[in-house]
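Just one protein chain is left out here, and the rest sit where they should.
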Amino acid sequence: MSIALVTALIVIALLALMVLGTPLGVATLLVSVATSLIYFGLPGLFLVSSNVYHVLENYSLVAVPLFVFMAGILERSGIAESLFDAMAELGGSFPGSLGIQTCVVAVFLAAMSGIMGGEIVMLGMIALPQMFRLGYDRKLSIGIICASGALATLIPPSIVMIVYGVTANVSISDLFLGGTGPGLLLASIYMLYIYSRARMNPALAPALPAKEGPSGPRKRAAIKALIAPLFVITSVMGTIYSGIASVTEAAAIGACAALLVALLRRRLSYGMIRDTFRQTVLTVGSVVWLVLGAVSLVGIYNIIGGSRFLQGVLEGLDWHPLLVVLLMMAIVFVLGTFMEWIAIVFITVPIFAPVVVGFGYDPIWFGVLFAMNIQIYYLSPPFGPACFFLKSVAPREVTLQEIFASVWPFVLMQIAGLLLVLFFPQIALFLPEVLAK
Amino acid sequence: ETTLRIQTAQNAGDFVMSRLQDIWVPKLEAMSGGELTVELLPTGAVVPHRETPKAVSAGIIDGQMTTANYFAGQDAAFALFGDLIAAYDSPDQGQTFCRNHKGREVLQQLYDNHFGAKLQVIGCGPYAREALVATDPIRTLADIKGKKIRAPEGLAAEVFGEVGATPVSLPFSEVYTSLETGLVDAADASALVNNEALGLHKIAKSPIYPGIHSQAVHSFSINKAKWDGLSEQHRTILEVWYNAAYDDIRRAADLEDRQTAADLASRDGFEIVDWSAQDRQAFRDAARIAWERAAEQSEDAAMVYEAQKDYLRLIGLLND
């Protein structure tokens, strides 16, 4: 049987299992077990057991539960509310100001948290009701929350980058630096969009009513409210880039900083810590058991020559390398409309990364492109997790259809941002290169 | 026509892998008239790097090009065989131990004892001596005291500890940042040319070259049944091919290292540190305490150590 045919059969089997609603980790595990048995008989199961076990030995993945826990604590600490109030105070009031301030808050939250879900939930609970109350255009408001919430995975720290770094074997701290420029670029694009739309039609995004009384004390309070977020950001990024701690250890320090902030805000309790840890067990457990299946599939696919076949196909296209990278991005985009991101990373990165490196491109740059693509995945229907999360915290009358109808201008902006970084790699590579000197 | 699928310990595109792929794989086909070829898979491609002996035994892959160090968790003997820290002065000596002294037989014995006698060793030997990456000059054995050195492997950590350094266990991916930020002063990484390619010299400008501590012993082994199925001619071709390839790789790597060293020496602020023979010998004598501790851990470890001790005495690196 030719490898092309085997590849097609594997893809069909995976799709069929997924459509039935089989957990993704189970689908990949079943397909890899079946393929191993067909090719090697019972001894072939060693492929499954050894690769699955190897995931458990990966130290970088220890950062995942720690960042998840940290996000959970931050979410419950009320830090987002006070950040929001501070921005409203410092940012002034003009048409679109609340939307732009939401983006700024989102950037701060993104620099504290490595995961998208927590950020969307925080913004959805705080910013969305305010925008609705003020008479903001519903679609614009929803789009702002989903898109700026997704920045959490591009602006460091980021779990997407940790998982990418583990899979492609590149430096996670370099990936973090690489994501900073593009993350700020996207945030600026969003803000520019909000500003222009509000300029053209102020009714879409009315200004805030002026506050009573002297503004001095309020401003001072607002500046004070920035201390806690900056402290959390410094405790993670500062410890990594000053060399005090590795990425994994920085996640632990960040978790302590989040605990401290919650304590000072009088939100900390034994029950809260216990519940956050239990939810961390669930979240991380579901991620790890997805990954376990995916890696065993990659191992068996390699030995039957699949990756070499696909790499050969990609390299043999005789296109300009940038077009090949664009094709990879298109594949990730299509997969992202129906598949979970972790599965996408574990299935595509082992095939794509060697080709990209073979072209002489920087794997950090490709990792940043990948993370930008994962942001698009968060928003793009029908499987758009950011939309699901917003739905879970938005006022009842907001339907999933309305959310999907709201996000597409932001998806276009994300694609534009991705193309900018694709054609101008310096946007991503500037920081890692400068800081490496 | 036979194709052997071999999982290596190398990443796609690195020095050893490219040289094998570009020069030596075609030669194998030419030598055998196209009847014998190898497909080289990068590290971790099929099974994790520590699991290749079992995968070869099970017939999932036909062979492995790896280093015995990876199996140190099975028995300390593998660590002593895979990289006897601070023992040798050059990879040439290590190759001689493997080919002309007892090395190959010892490795065969280890595989037989630990992986069910389903592996056939074809050849072994190091190809390069690692340079020690250091941010500040460590000119003598005395300078090493108090330095924080990245050394995750057991024996290397013991040896550095023995001479008063603080070994730090960090994953390879953290080497760059930890040197840059002073979390460690020196790092066990790779050969000089590889360290240069990794960009480590941007931040660590005083490498110790020629290196003092490590030279990983590579080895090539294939599934026993597969080996038994090969003709006498093909077996001989494989043996000669592997030895010739590793001779070539050793010399090419040495040349590259020398060119890199010359290039580094001409740069501002660089000092290439070369230890005196006395310091090297003193380091070796201190390391011996750690070797002996490791050799006590199992019968196999003692066997490996005896064989190496015998060879080291023969070439005048050990005297008592």
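As written, the chains take the letters A and B, and residue 1 is the first residue of each chain.
We adopt the following convention: contacts are C-beta pairs under 8 Å (C-beta built on N, C-alpha and C of every residue); 3 or more make two chains touch, one makes a residue touch a chain.
Convention: contacts and distances are computed from a predicted model.
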{"item": "Chain not present in the shown complex, as UniProt names it (candidates \"1,2-phenylacetyl-CoA epoxidase subunit B\", \"Succinate dehydrogenase flavoprotein subunit\", \"TRAP transporter small permease protein\" or \"Na(+) H(+) antiporter subunit A\")", "value": "\"TRAP transporter small permease protein\""}
{"item": "Contact with the hidden chain (one of A:123, A:287 or A:427)", "value": "A:287"}
{"item": "Identified contact with the non-displayed chain, of A:10, A:68 or A:86", "value": "A:68"}
{"item": "Sole contact to the chain not displayed, among A:219, A:274 or A:320", "value": "A:274"}
{"item": "Selected from A:49, A:169 or A:234 as touching the chain missing from the view", "value": "A:49"}
{"item": "In chain A, positions touching the absent partner", "value": "17-26, 29-30, 33, 45-46, 48-50, 52-53, 56-57, 59, 61-62, 65-66, 68-69, 71-72, 75, 115-118, 121, 159, 239, 244-245, 248-249, 251-253, 255-256, 273-274, 276-290, 292-293, 338-343, 382-383, 385, 389"}
{"item": "Contact set of chain B toward the excluded chain (per top definition)", "value": "54, 69-74, 78-79, 148, 151-154, 156-158, 166-171, 183"}
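To be clear about the criterion, only the chains that are shown with their structure count from here on.
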{"item": "Contact footprint of chain B on chain A as seen in their complex", "value": "40, 43-44, 46-47, 50-51, 53-54, 57, 59-60, 165, 169-173, 240-244, 246-247, 299-300, 302-303, 307, 354, 357-358, 436-437"}
{"item": "Touching residues (chain side chain B, partner chain A) in the complex", "value": "5, 11-13, 41-42, 44-48, 51, 54-55, 58-61, 170-171, 173-174, 176-178, 180-183, 199, 202"}
